[in-house]
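Note that one protein chain is taken out, while the other chains of the complex remain in position.
The letters A and B name the chains in turn, as written, and every chain counts its residues from 1.
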Amino acid sequence: MRPTQTARRTWWLRRLGAAAGTLLAASVLVFAATTLAPGDAAAARLGGRAGPKQIAQLRHSLGLDQPAWVRYGHWLWHALHGDLGTSYASGRPVSGLIAERAGNSLLLGAVAAALLVPIAIGLGLWAGIRAGRAADRVVSTATLTLVSMPEFVIGTLLVLLFAVGLGWLPSVSVPSAGHSVLTQPQILVLPVLTLLSVSLAQNVRLVRAGVIAANASDAARTARLGGVPEHRVVLRWVLPAAVVPAVPVLARYLAYLLGGTLVAETLFGYPGLAAALVDATAARDVPVVQGVTLLVAAVTVTLNLLADLLAAALNPAARSLS
Amino acid sequence: MLRTIGTAAGVVVGGGLLAACSSATTHSPLSADTASASVPPRRGGRLRAAFAGSSGESTNVLQATGSAIDYVRARLIWDTIGEIDGSSTTWRLAQSVKPNADATRWTVRVRNGVTFSNGRQLTAEDVLFSLRTLASNPTTQSGVLGGLDPAKSTVRDAHTLELQLKGPDGFFDLVLAQSMFVFPDGTKDFAHAPGSGPFVLKSWTGGSSSLLVARKDYWGSAKGGPYLDEIELFSVSDAGARLNGVKAGQFDYAGGLTLATARAEEKNPALRILSAPKELWSDLSFTMNLGMAPFAKPEAVQALRLAVDRDAMVRTVTLGYGEVADDALGRHQAWYDTSLPPRAHDPEQARKLLSSAGLGGTDFSVRTSDYEYGTLESATAFVQQAHAAGMSVAVDKIPAADYYTDIKTLLHTPLQTNLYHAQPLPLQLSLYYGSKASYPFTGPSNATLDGLLTAMHAAVGDAKRTSAVHDVQHYLYDHGGDAVFARIPPIAASTPAVHGIQPHGVFDYPCLRDAFLSS
Partner (left out) sequence: MDKAAPVRDRGKLRAIVAGAVLAAAVLLALLGPLLAPHGTGEVLDMPYGPAGGSTPLGTDHLGADVLSRFLAGGRTLVLLSLAALAAAYALGASAGMLAALRGGRIDAVVLRVADVLLSLPAFLLLSLTVVALGRGVAGVGAATAVVLLPEIVRVVRATTLQALQHDYVEAAVARGERTAYVLLREVLPNLAPVLAADAAVRFVGAVFVVSTAGFLGYGAQPPAADWGLMVLENRDGLSLQPLAVAVPAVGILVLLLAANLLVDAVFPAARQPRTRRRPVAVTADTVAGAPVLRLRGLTVEADGPSGRRSVVDGVDLELAPGRVLALVGPSGSGKTTLALAALGELSPGLELRQGEVHLGGLPVLGLTERALRRLRSRHAGYVPQDPRTSLAPTMRVGDHIGEFLRARSVPRAQRPVRIRSALRAVQLPCDDAFLRRFPHQLSGGQRQRVALAAALAHRPDLLVLDEPTSALDPATAAALLADIKRLREDGGPAILLVAHDLAQVASVADEVAVLDAGRLVERGPVAEVLARPASATARRLVDAARMTALPGPREVANQADTPALVLRGLEARRGTRRVLTAIDLSVDPGGCLSVVGPSGGGKTTLLRCLTGLHPDWSGDLRLAGAEVPHGLRGRSRDRLRMLQLVPQDPHDSLNPRHTVGRIIARPLSQYRPELHAEALWREVHQLLERVGLAAEHADRRPEHLSGGQRQRVALARALAVEPAVLLCDEVTSALDAPTADTVIALLAGLRRELGVALVVVTHDLTVPARLGGQLAVLADGRIRESGPTDRLLSAPTDPVTAELLAAVPSLPMARPAPAGITDQP
């Protein structure tokens, strides 16, 4: 086995081991936080709807009267066998609930990501090359304003303008029964715009800064002095140098987009993972909280891993070092 | 503040006009479902309605009262034994309900010709099985079925059953009208239990939406719905989003909206703001625990009742839509004792009472939460009003998700806000007062009160029952721990084309059986 292959294999083993460790740590952290909070699933479900006797009866039937570490052990043992347990609130299997919701969240995240990457790089490059000129000033002020507006402000304005005002788009992004979100794409438009508002602005600024730096770099100047035409300089010298540092940050934003987007889901009622997690946290529905956290953490860890691989692939110097 | 499923009687055939709001405000009256009386029902079409829901929804009939959307869906899939309209009961699957002489054994005649969605005929066995299952499981209905003795209740024949109670209860008919869903005998999988209701669940995605299709062979279609072909229920947790959905033409009806919506959308022609008949409004109260200082002293209770500026509360907390309440629950119900005098607002008298009881400088703390609209807002407003009566009051706010988690604290709090949902008065009184109460917020009971409550339960026949209730109300008016100060209307919104949506006892989770679209 050539040395680089064993090196690469151990590198993979180390990263996967670290990922597993991270997921385990996350599950313990989440379980502790949810159990620490006052009250439990029985009181949350029947509080105000049935008497104290019924609440006690439900608590016993859900097994909430067992000590915390027994419940965690029970959950972990089943999780390792692929069974994430049943929701305390609805009694339905957690994996079913998560599958539905994850589909919606991943779809929303994927659409936002598919738009984020090309636009961020395209706009960043376009503005970066024209640094200081009118086009760049317009892009800079626009991104600056967008970066300074939290998502819920932008979302509220979008709903006011496009849904309630002009009536072009549905203001609530709930798919009609039996149909998947894909069959009604128009409900995705406003949540995606809200999601993209801030992350797109951040990344355009990042790529633009990268382009300006690469444009003024020694290598680019050497190419220009050697007579290489400007469009080639941009394509071969400026673009790769600007994109490489942006990749890990972009990957982190993808993780944010795919990992659940609470504000967009709350504002538009979109049935995603984030809303499910918030409902479950309020209802002290521990199995659902654990299930969603594991999935979201797994997605984030995978994307971070992907980001490192991508960064190494794009930036050969980094590859030989790692 | 109990979101108990209960209904105040109030027949809304043709929608009673909502009495004009109290004269102090300039708002146009909230239009209850007035238009539907004059519009002939139109068959066909699909109604799109949005209610509060969450990822924790389920189609399990035993958990139907878990969330708004679960309950609305359940009322379409399963029929109940009976419903409350105004202050009286309208029997659905029961033909008649008769008590014996001392109201310890009730005979129920089951309606003929009713079939479940799987074609099975409805029998007394199904009704008894349903009651036994609801009583033995941790459901909301089991709270009020405490008096039933399931073992001793028997089925006399295919359409008659005898219900034996543990003790005399003249109001057990009201209990049977508390959303007692009926499903076939021997059902195991309660999430897919067939129902005899007007609609059948065609498809369902938890936490997002469900589609129900009308049954052509529904037993009640002679006298009413279902008129629609389909009903689509959308689960939207945020009230603002539900409202925007109707305004953007995505929904036809949105339930559980806020009073602010009514104010904001009053003059919007594209929208109809709906509210409930007055007996279905909720009661806002400052509940004092008589077993705890300083309310062990009657002067303190009396002083607080005088310190509350009820008109100001109606103007600010209920945005002028509500009405004043006089320290007694269940106004506008037939059981309500209209002879109870209105409570005056007299901060000076309150100050004198407090100093005479040596409570001049005590600090009061009101425990409250923003679990539902009205409680926190009234506590905040009361801080200012109490100042005029020389009382220094602080607001102790508890996060909504944690309010019900600690029942023991709930029942041992000197002063807290309460939002009592509309419920038949006799059931409501026995739920909150007396030593057998499930939620004795006002502290331990006493012999006189227990005596009155037992007498109330023993009364048989409308005249005797009504006077027994009046006795309890009078006692509570003088010696109770509740300062019920205002009544707050629930709000919903719909497009002008929507008609026939009746609360049948619960406005926030209405019955869409007879709903139809006029265009």
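Quick note on the criterion: contacts are C-beta pairs under 8 Å (C-beta built on N, C-alpha and C of every residue); 3 or more make two chains touch, one makes a residue touch a chain.
Just so it is clear, the structure is predicted and the values come from calculations on it, not from any experiment.
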Query raised in the report: For the full complex, which residue in A:L16, A:A32, A:V70 or A:L166 touches the chain that was left out?
Result: A:A32
Requested in this report: Could you tell me which of A:G63, A:P150, A:G167 or A:P185 touches the chain that is not displayed?
Outcome: A:P150
Query raised in the report: On subunit A, what residues meet the omitted chain?
Result: 18, 21-23, 25-26, 29-30, 32-34, 36-38, 131-132, 144-145, 147-153, 156, 160, 164, 198, 208-209, 212-213, 215-230, 232, 236-237, 240-241, 244, 255-256, 259-263, 266, 274, 277-278, 281, 293, 296-297, 300-301, 304, 314-317, 320
Query raised in the report: Which parts of subunit B are in contact with the chain that was left out?
Result: 239-240, 243, 257-258, 260-261, 263-265, 268, 315-316, 319-320, 370, 376-377, 380-381, 383-384, 395, 397, 399, 402
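Simple rule for what comes next: only the chains that are shown with their structure count from here on.
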Report summary line: So, in the complex, the side of subunit A touching subunit B is made of residues 37-40, 42-55, 57-58, 61, 87, 89-92, 97, 100-101, 159, 163-164, 167, 169-172, 174-178, 266-269, 271, 275-276, 279-285, 288
Requested in this report: Enumerate the contact residues on subunit B facing subunit A in the complex.
Outcome: 1-5, 48, 50, 54-58, 60, 63, 65-66, 138-140, 142-143, 191, 202-211, 232-238, 241-242, 244-245, 247-251, 371, 400-407, 438-439
